[in-house]
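Every protein chain except one is present and positioned as in the full complex.
By letter and in written order, the chains are A, B and C; residue numbering begins at 1 in each of them.
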Amino acid sequence: MSYFEHIPAIRYEGPQSENALAFRHYDKTKRVLGKTLEEHLRIAVCYWHTFCWPGSDIFGQGTFHRPWHQPGDAMERAQMKADAAFEFFTKLGTPYYTFHDTDVAPEGTSLKHYRENFSRMVDYLEKKQQDTGVKLLWGTANLFSHPRYAAGAATNPNPEVFAYAATQVCHALDATQRLGGENYVLWGGREGYETPLNTDLAREREQLARFLNMVAEHKQKIGFKGMLLIEPKPQEPTKHQYDYDVATVHGFLTQYGLQNEFRLNIEANHATLAGHSFHHEIATAFALGVFGSVDANRGDPQNGWDTDQFPNSVEELTLAFYEILRHGGFTTGGMNFDAKVRRQSVDPEDLFYGHVGAIDNLALALERAAALVENDRLEQFKQQRYAGWDTEFGRKILSGGYTLATLSSDAAARGLNPQHASGQQERLENVVNRTIYGAR
Amino acid sequence: MSYFEHIPAIRYEGPQSENALAFRHYDKTKRVLGKTLEEHLRIAVCYWHTFCWPGSDIFGQGTFHRPWHQPGDAMERAQMKADAAFEFFTKLGTPYYTFHDTDVAPEGTSLKHYRENFSRMVDYLEKKQQDTGVKLLWGTANLFSHPRYAAGAATNPNPEVFAYAATQVCHALDATQRLGGENYVLWGGREGYETPLNTDLAREREQLARFLNMVAEHKQKIGFKGMLLIEPKPQEPTKHQYDYDVATVHGFLTQYGLQNEFRLNIEANHATLAGHSFHHEIATAFALGVFGSVDANRGDPQNGWDTDQFPNSVEELTLAFYEILRHGGFTTGGMNFDAKVRRQSVDPEDLFYGHVGAIDNLALALERAAALVENDRLEQFKQQRYAGWDTEFGRKILSGGYTLATLSSDAAARGLNPQHASGQQERLENVVNRTIYGAR
Amino acid sequence: MSYFEHIPAIRYEGPQSENALAFRHYDKTKRVLGKTLEEHLRIAVCYWHTFCWPGSDIFGQGTFHRPWHQPGDAMERAQMKADAAFEFFTKLGTPYYTFHDTDVAPEGTSLKHYRENFSRMVDYLEKKQQDTGVKLLWGTANLFSHPRYAAGAATNPNPEVFAYAATQVCHALDATQRLGGENYVLWGGREGYETPLNTDLAREREQLARFLNMVAEHKQKIGFKGMLLIEPKPQEPTKHQYDYDVATVHGFLTQYGLQNEFRLNIEANHATLAGHSFHHEIATAFALGVFGSVDANRGDPQNGWDTDQFPNSVEELTLAFYEILRHGGFTTGGMNFDAKVRRQSVDPEDLFYGHVGAIDNLALALERAAALVENDRLEQFKQQRYAGWDTEFGRKILSGGYTLATLSSDAAARGLNPQHASGQQERLENVVNRTIYGAR
Partner (left out) sequence: MSYFEHIPAIRYEGPQSENALAFRHYDKTKRVLGKTLEEHLRIAVCYWHTFCWPGSDIFGQGTFHRPWHQPGDAMERAQMKADAAFEFFTKLGTPYYTFHDTDVAPEGTSLKHYRENFSRMVDYLEKKQQDTGVKLLWGTANLFSHPRYAAGAATNPNPEVFAYAATQVCHALDATQRLGGENYVLWGGREGYETPLNTDLAREREQLARFLNMVAEHKQKIGFKGMLLIEPKPQEPTKHQYDYDVATVHGFLTQYGLQNEFRLNIEANHATLAGHSFHHEIATAFALGVFGSVDANRGDPQNGWDTDQFPNSVEELTLAFYEILRHGGFTTGGMNFDAKVRRQSVDPEDLFYGHVGAIDNLALALERAAALVENDRLEQFKQQRYAGWDTEFGRKILSGGYTLATLSSDAAARGLNPQHASGQQERLENVVNRTIYGAR
């Protein structure tokens, strides 16, 4: 049975194509900087956004009416959903998918049910992966939707909730390993607070650190080769989340000696909610040595909540890929579409429109970014701008050759009077735009 | 000569007073939790905001026309300004002041001038302090106004600018020590970037770490007993500042092993610009062990720049003091008015109105916070809420007694099904308001 | 049967009371400025927030598990909910309630069902009102939750949706009249757009104007004596809503000649989402002659979505009441608690804590505002500040006695050189705080 019967497999037809259900830029076999677009982009479709969310929002009911959302036996519906999902992945032609444990299997009413259901569905997914060749970019556990997690999972005031969360992560990580997942993600959607009045920040940080330690040890124990990833987000559903942004998570990991165990999964919309550009968060993650993977989406620049729209700014994506490419590209990470069609986009076709357009945008951005990196005028400018730090004087400062007092005396003796040199921001912005919109 | 001739010394007259230039709540000798209000609050007036800023903004010229702003010999004007400042401190009756090096002495046109002018003015200030008994809460150096710092001070692409900044800090820290300053503050107003396109984040972080190391070593060398404080701010004048917020600065310090050398000077308006409540930043600083001092002001909740208004929400201040008091109060830190009267408030009286009202607000908030702490229902609720972590099960988890797998097995074996318990946010908010507005 | 069996009727016990379920400030019979607190405040409990919302958010399931949320016959559940609601109103002792049509009656699966269910429940509510004396502040229709309204109600691209919405409003307005409602509210939660790419702004504005016209005519026809109210909100669930803020709605009404037919229902949280203070929106509504009623709540100053928390800032509420009182107080409007307990506050007691604390805050704020108005130093300052406009020169300008050219000549001839006079913002802020925290 087909859930997308009237929709053909999506193919690359080139920029001239008028076909709304074809790629115009994502020629997956095209080689750029020594790899194919498919190898560079490592695109994943996200189970929750595309197959679980019913089109509801905080003011309105679901609008989508997918067959697998209809009433019926929960496990049957879960299999229908998996069938639909793998049909979608296959027609779209993307190599990866991602899931939460409770996206793929009904949670049931007890830990026993959860384990049984999840185990059966992992078998089912394994077979689906074999049948289609679609791979798992990462798995994760949903530790935020059930009422038990209302006050957090690892940071819950009740240690039994911590234990429940540990159980889910244990199973989800084992399942991820079994399904060949290349990473495992932790998003602490409720690991924060609604009000400091009832929250012990110091305790909760300790709990979170313990939890992450246990996950890292379990990974070692089972020999999972993938990366552990933490996904920063500043707020929503909480008033405040501990994993606020890249720098905050890095600081937390460093404090607890975990900085070598985890890398970061950076989401565009979470970056902007935290008051940063997407570019900033990516660049910061590289500067701090914790870049891992990307949740590709966008927020609305005027709305203050997580809109999870499909990424459609090639300009913004080019800057993100510029950072990724000049640091060597993804290793185990990839571009996961943490993005949902708008609530009004109720047709199955809309799911394809959203992904097809976004994939073309990624392909365009990657190519533009590759052109930027190949003749890297930004880097050349930086080399020249910081050249003073490569002189003897600069190196002596950085290597501890001066105290504050000796540097001060030296400066005074030499009558230092340094002049500001132009940062040439406008010229560099032109370099970027000229690459994006340049001759081809 | 008097600059505030017609304004009397401000005295405590009690809540019934109709005198606009009297304290109604700040009875400095009143004892609360074993200390006087003066000892608790450790109020400082800020040189720059109150005596240097001419009432200009980005769209308009200065409106204030103070005598010491008029054209004339720079050193004479600096002494007039100091005279006015100390007359103000004395009439206001506050124990402390704070300054930037270039607030008190003309910068001149060379390092030589800078050193001479500053040195002469430090002599002058020393005498003023002796004459009045006013003390220095902290000193700092202005590393952001001069064009040489347009691209940063410690993080400048030019090491000569780093050296110039080091010279200023060396002198400012020495001066702070000589003047008996109880802390030294670093605010990195230009330590960030306008665009990542021309900025090497990794390099600049190394430079900043080196700079901070040199400052910490110099402090040890000269035997300065005060605290070194870093002041977080997310942005403005930069697009992005490295010292974004409390957690980010703590992470930076931890990464470079500096977490024991520095504490934080937390500004209310900077907290809100970073997307946090003032309460959050104070509570986080305590949770991370880096609380130092406070820049007391407020931002406009609807405007996105640093408005530095006088703090006028007793409700907000009470929560800040609640955290401060339950952690034992200030040690070397204090409440510095990093606040300026509005550009339209051009009269000398307005300077007094701003400070008098704000000081009363601090006094009110401190008293309410003391009442909260004395019978701490918030803390009692937390004790009970987290009680599970003090059981054997909770302690075993936290002390590493479980692996992810053993905890998962244990949870499954016991058929754990934890239920969420109410967080009682509304009741706790009522506890706070009932204390603020309660029977007296 | 009782739904809040263990909770006593809430009584006024005075500021000394330690009872968490008593009023400490809301003595409903206390007289202020010639009216009782009950008459001034005209408090309403909101059906949806307190009895319909299950404690879900966009990342999590409902947490509340109220008896009337359990599976069962829809009409029976609706009656249980009404029983619980009126028990709550009665125990709380507040005079009013408010509802959406679909809050009180199951929507059913057809217009026929809707009409029948709603009609039966209106009978039920009528009886409840008679039994308890609780009155209806306003009714409204839910034109945003059902999928048919995904693209708007009056502004829907499909006129049949417009017709469906008209049907609901016709019934809801008739029901409001029948139940003695004192106002009727329209909130256009989906009257906006997700993207301008698929939206005809000009068409949709015409549709909305037609709809409002029809409502105003219907009101006249049926002789409804209450006020029609529009509730501004800038966004959420939409990307952009036409009724952005007070000034925008006023402009729309003026353009279509509807400014005398509608007044505004101003919500605190919607004000701040639109970039305005609550005070601003109230003051603007009075300046434009369109003030009607208030949705009393608050948003989180750091979060960008509608948090609908209980109002807990007496400082903020005092400024709102200051505007309301100096313009004569509410006429048909009132204070509706468009507020919900936090998702973590799952106990029935929490519903009471939320309302009790907020009611005390309203009472406190009203009293402080009354004190401000009684000896209105703010108004006195304004009189003096604008006095020039009451001189012959000022009046001549305003009455059209000058052209630009004659005024310019006159100014030049007189060599005008006006000086800025202090706006005394800090002194006036002190006046407010000294009233809020003053001697009692």
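The rule we apply is simple: a residue touches a chain if its C-beta (ideal position, glycine included) is under 8 Å from a C-beta of that chain, and two chains touch if they have at least 3 such contacts.
Being a predicted model, the structure only gives us computed values, none of them experimental.
Among A:285, A:346, A:371 or A:405, the one in contact with the hidden chain is A:346. Here one chain is not drawn; of A:314, A:371 or A:404, the residue touching it is A:314.
Even with one chain removed from view, chain A keeps its contact list with that chain: residues 14-16, 20, 24-25, 63, 272, 275-277, 301-302, 310, 312-315, 341-342, 344-347, 349-350, 353-354, 356-357, 360-361, 364, 420-427, 429-430, 433-434, 436-440. Interface residues of chain C with the unshown chain, by the touch rule above, are 110-112, 115, 147-151, 157-164, 166-167, 169-171, 173, 194-203, 205-207, 210, 213-215, 217-218, 221, 234-235, 240, 244-245, 247-248, 250-252, 254-255, 274-277, 279-280, 283-284, 286-287, 319, 378, 381-382, 385-386, 388-389, 391, 393-394, 397-398, 400, 402-405, 407-408, 410-412, 415-421, 423-425, 428-429, 432.
Contact between chain B and the absent chain runs through residues 55, 57-63, 144-147, 149-151, 189-190, 194-195, 235-237, 239-240, 273, 300, 302-306, 342-344, 346.
Going forward, only the chains that are shown with their structure count from here on.
Chain centres here are Cα means. That of chain A falls 40 Å from that of chain C. We define each chain's centre as the mean of its Cα atoms; on that basis chain B and chain C are separated by 38 Å.
Shared interface positions of chain B, i.e. residues touching 2 or more other chains, are given as 275-277, 420-421, 423-425, 429.
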